[in-house]
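Of the protein chains in this complex, all but one are displayed in their positions.
Right after this comes subunit A.
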């Protein structure tokens, strides 16, 4: 089996428009959640979110590109450009054939759908732009990345709600580990902060009106965010031979299905995914120093996740750190695992553990070290990234320094 390393990373999210900006915000425990700004927001009960501000698509993409790129595709391309540039890879010849793009998204081009449904239903128009379909399709972002970088191997989009990015990165990992591919562009993107997108979530009544406070007894729900995280995964010997800078190694991955409930999470499903990732990477439990939690700030997730971590790690659960950066950037749904992987890389490379901000009061059912409010310096050997989706689909990645 081949070893798999990360040689490039890129992002745009509510905390920043590059990896250094994002990691600085995570170090400082800055909050990227604020008042939502879009048409008809006054008709919503939930008016906060992690919106990407100060991003001018017109300054990055030309008119023809904008006609084809939904916001989730724009985010993906920006992040992918940063990641591929950092990796230094050029996808030509055999490398192009042996590389692919696997990205996660849940809503795909939801803003495009929202705008065009509005045009035909509310405004009564009988004509829409010719590119509505290629703009809104879930695989648009993966396809545009393959075109921009000449990546010609296996490429597709994974949609598993809140676990989409982790499932996508897990697939990319397995493609390289098995020898099928040499390099993969992988991660995820989401952009559903529009009237229809937030209205749909409102219906579930699990959204907070004021803040995302994972693990805090005072938490009252999740907050949505938007953005993308994209990485270059590469076969270790290939990366070493060309002297690439290695940001981390992916050492284990596992997926499970709860087979139980369409929205309520399962302790067993979550713990099987966590222990599965450890088993996959032959990782001793006590080597895990940090877990980037799924940590949505809902009562159901946070209690279940802490119980699952306690089940898997036993007494070591009290020695490890677990934090939810969703408190800062919100829940990026299909892109969330990718942005959260940046906190994992920061832990491995800089020895800084991102905090869970907004933490006000301990909850006895979440009695773990959740790194409340301020970042912490700590050397960690192995980190995990959890993702547990609606529909009971779980995906956990394990990383270490190469």
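Note that a residue touches a chain if its C-beta (ideal position, glycine included) is under 8 Å from a C-beta of that chain, and two chains touch if they have at least 3 such contacts; residues count from 1.
In this section, contacts and distances are computed from a predicted model.
> Which of the following names does UniProt give to the chain that is not shown: "Response regulator transcription factor", "histidine kinase", "Multisubunit sodium/proton antiporter, MrpD subunit" or "Phosphopantetheine-binding protein"?
Matching the unshown chain against "Response regulator transcription factor", "histidine kinase", "Multisubunit sodium/proton antiporter, MrpD subunit" or "Phosphopantetheine-binding protein" yields "Phosphopantetheine-binding protein".
> Could you tell which one of A:66, A:180, A:299 or A:378 touches the chain left off the display?
A:299
> Looking at A:203, A:243 or A:364, which residue reaches the missing chain?
Of the listed residues, the one touching the omitted chain is A:203.
> Of A:8, A:153, A:221 or A:358, which residue touches the hidden chain?
Answer from the full complex: A:221 touches the omitted chain.
> Which residue numbers on subunit A touch the omitted chain?
45, 203-206, 219-221, 262-264, 298-300
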